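The complex appears here minus one protein chain, its other protein chains still in place.
Here the chain labels run A, B, C, D and E in written order, and each chain numbers its own residues starting at 1.
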Amino acid sequence: MANSEVWLESLITATPQEGRALAIMMARKTIGAIQTDPEKRKQMRPEYADDTVQLTSSAQVVAIEFQTIAQANNYWKNEK
Amino acid sequence: MANSEVWLESLITATPQEGRALAIMMARKTIGAIQTDPEKRKQMRPEYADDTVQLTSSAQVVAIEFQTIAQANNYWKNEK
Amino acid sequence: MANSEVWLESLITATPQEGRALAIMMARKTIGAIQTDPEKRKQMRPEYADDTVQLTSSAQVVAIEFQTIAQANNYWKNEK
Amino acid sequence: MANSEVWLESLITATPQEGRALAIMMARKTIGAIQTDPEKRKQMRPEYADDTVQLTSSAQVVAIEFQTIAQANNYWKNEK
Amino acid sequence: MANSEVWLESLITATPQEGRALAIMMARKTIGAIQTDPEKRKQMRPEYADDTVQLTSSAQVVAIEFQTIAQANNYWKNEK
Partner (left out) sequence: MANSEVWLESLITATPQEGRALAIMMARKTIGAIQTDPEKRKQMRPEYADDTVQLTSSAQVVAIEFQTIAQANNYWKNEK
């Protein structure tokens, strides 16, 4: 927990769409926390984005992260 | 979050079926956010839709997204 | 959302077992929304139902859909 | 929904362990609803139970079903 | 439900860590309920524990079971 970079200050976002962006960011940050070598992550990226199986699997992670974010924001029911 | 296109204004839909359509759209938009090249996505599509394993995997993503949408809409209990 | 066929009027069912039937239907309708060619879906079906990996994967989708339906019905606690 | 056999009268069970048994039953009934040929299901069974990947995948389905059942029973907090 | 051994008396545990242990136990008991032959389970074990794919898949089952247990225990908020 002595990670110097603070990237997740809050789960609250202004709009649902910003919540989606946060969900994608959270999924990516997990990958970065497990595979810490940025060069390797770069090499992996094409492999990752060109494979439909992996794209769907990533979409599932994003869906779960978004569920948490949507609950935190009370589904943006009070937004205009 | 400087994405110019706003596609998710709200999680609220008039009916459960519109909620299903939104869940499918959300899953697709995630794919689009990871694989940003539309040409590649087009090539991937037949591969994707013809493989039962991947279809089931996609159905799982949609089920999770729909769970979030259904909660946001209080399961459409107040609708007629 | 201009889909002409309305197949999901409500998440409310009379009994838990009807909720299971709805969960299976929801999973199938998602497949139909992604693979829109009915001929291809027909060809896929044996492949699908004969493969235990895919059966288990489908059972997972149904479990998630049912979770949503059960919440919508307050777990049928008020039923007789 | 014209299925003659009623196997799911209620999500309420007397104990958590009976809830586990119900979760396993629900997972199995889904398989039966998709693969309706009992002979084929019988042939599949060894393949299914001898493969650790599939066992883990099944355990995941059971975990999700149990989550629903546990919520329905308010986690059996009022039981003795 | 005529299983003679009662192994799940309650979802309530004294601490979060005991909740983790229960989650792992629940996942294992499901495997045992599907593959009832203890000899076969023993043979499977090395295969299982040496394969990172399967380890991750098991970790997912445990995460879902723990979610249920944590809810049952109100996240151990009242504990000291």
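In the analysis below, contacts are C-beta pairs under 8 Å (C-beta built on N, C-alpha and C of every residue); 3 or more make two chains touch, one makes a residue touch a chain.
Please read these numbers as outputs of a predicted model, since none were measured by experiment.
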Original post:
Touched by the hidden chain, which of the shown chains?
Top reply: A, E
Original post:
In the full complex, which residues of chain A touch the absent chain?
Top reply: 1, 3, 6-12, 26-27, 29-31, 33-35, 40, 44, 47-48, 51, 53-54, 57-58, 60-61, 64-65, 67-68, 71-72
**OP:** Identify the residues of chain E touching the omitted chain, counting contacts across the whole complex.
**Re:** 15-18, 20-21, 24, 48-50, 52-53, 55-60, 62-64, 66-67, 70-71, 75-77, 79
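Everything that follows uses one rule, which is that only the chains that are shown with their structure count from here on.
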Original post:
Setting chain D aside and leaving every other chain in place, which groups of chains remain linked through touching?
Top reply: A, B, C | E
Original post:
Turning chain A onto chain E with a C-alpha fit: angle in degrees, nearest 5?
Top reply: 120
Subject >> CA centroid of chain C to CA centroid of chain D, Å >> reply: 16
Original post:
In whole angstrom, what separates the CA-based centres of chain A and chain C?
Top reply: 28
Subject >> For chain C, residues contacting two or more additional chains >> reply: 48, 53, 57-58, 60, 64, 67, 71
Original post:
What topology does the chain touch graph have (line, ring, star, complete, other)?
Top reply: line
